[in-house]
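All protein chains but one are shown at their positions in the complex.
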Amino acid sequence: MTRSPAIGAAVLVLGAAVLAAGATAQERPVPRDKVQSGVAFLAPDQRALQQDAFANPGMLWVERGERLWREPPGAGGRSCASCHGDAAASMKGVAARYPVFDAKAGRLLNLEGRINECRTAHQGAAPFPYESEALLSLTAYVAYQSRGMPVAVAIDGPARKHFESGEQLYYQRRGQLNLACAQCHTENWGRKLGPETISQGHPNAYPLYRLEWQTLGSLQRRFRSCLSGIRAEMLPYGSPEYLDLELYVAWRAAGLEIETPGVRR
Amino acid sequence: MKHPGRRRFLAGAGGALALAALPESVFAQAAIDPVVQSVVRGAPVKRGRVKLDLPELADNGNSVPVKIAVESPMTAADHVRAIYLLSERNPERNMATFQLGPRSGRAEIVTRVRLAGSQRVIALAELSDGSYWMDAAEIIVTLSACIDES
Partner (left out) sequence: MAARIQVPAAAKRGEVIEVRILIQHPMETGYRVDHVGKPVPKNAIRTLTCRYNGVEVFRAAMSPGIAANPYLQFYTVAEASGELEFFWTDDAGTQESARQPIVVSG
């Protein structure tokens, strides 16, 4: 069956438009074959520390998370385990696809947000604040169940506008130093900033043990450190901008293995 | 924890790693260091037996792996009583003291330390016969603990 030339041309134009839009979105700032985890930019003893199953300091929080998983939140609420059972089975692959647009909550959620959503909606408990021992421990424990799995977030459907917002934030210059994330992590990764080698800025090892913090910390804590470093305003924890940025950087890291709990400088 | 990088003073031209001995002058300086003297109180400090492993370079002084090993049969008659880990520049110069004995089986400690800047680190062993043996290592620290805090 032959098509009319007009429709054929329309299909062609439409196809090109889709391709163009797709190409812009799919065009990766760091090509997939050049994507490298931050672990590649560490000193050898720091890398060894991350890979030491026992001595990795982040494991202290993973263990605490395991205990919290099994504990009821108090006031007669249900524990995580009572719904989700063995985390090794039920949480496998979860961290790899977060942040995700949660239809029921009606918004983009990162792992911390998902945990707090469960706390308030199903456990009758107050949400944990960012950087609290409890939230760090549970987030680390859940993400740990995806260790070794490739980051793979969805940026279509309801997540699309968040992805685009995150992308815009990533390329937006800000702060007294007037720098955008892209300038260090896309344009100058592999080069030196002081004594340090600039990484590509991937989130695949979060929450992680940062030697500078001497404790485990979240991705949003790291965003805030960067903002402070370029003398930009640090938005409060949980800001929608951070969520959008989390989605964008997760997309940027597609294919990298989850390393939680990571060790970084 | 994996064994930290061995210190290298001079690599041979052929590329083979030559573990050059601690220069005598460095050893002599370390031996008269007040913090060493506060432990040995005038007793002689001998070279040998003690091996201090520290990376050459630490880009973060907040966590630096260190290993101290002392050659000793660790018998009741002949063993290491204590190992002192001493810093040249930290606010508290005596970083740690480890007490061992015949039940230890091996005189070897691995830990992670904070270093407030590039410095010399000293490992001092006290043996059951009252003698003292020492090793020292120099390390460059780019981000100092305690001092370069954010």
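The chains carry the letters A and B, assigned in the order they are written, with residues numbered from 1 in each.
We adopt the following convention: a contact is a pair of C-beta atoms (placed from the backbone, for glycine too) under 8 Å apart; a residue touches a chain by one contact, two chains touch by 3 or more.
Quick caveat, the model's predicted, so the values are computed rather than measured.
Novice: Check each of B:Val45, B:Leu100, B:Ala125 or B:Leu143 against the chain that is not shown and name the one that touches it.
Specialist: B:Leu100
Novice: In the whole complex, what residues of subunit A lie against the chain that is missing from view?
Specialist: Where subunit A meets the chain not shown: residues 54-55, 57, 59-61, 63-64, 209, 214-215.
Novice: Which residue numbers on subunit B touch the omitted chain?
Specialist: Contact residues on subunit B toward the absent chain are 1, 62-64, 85, 87, 90-92, 94-101, 103-115, 145-147, 149.
Please note the rule applied: only the chains that are shown with their structure count from here on.
Novice: How many angstrom lie between the centres of subunit A and subunit B, each centre taken as the mean Cα position?
Specialist: Roughly 41 Å, centre to centre.
Novice: Under the definition above, what is the set of subunit A residues touching subunit B in their complex?
Specialist: Per the touch definition, subunit A meets subunit B at residues 43-46, 48-49, 52, 54-55, 194-196, 211-212, 214, 225, 265.
Novice: Mind listing the subunit B positions that touch subunit A in their complex?
Specialist: Contact set of subunit B toward subunit A: 1-2, 4-5, 55, 57-60, 62-65, 142-143, 150.
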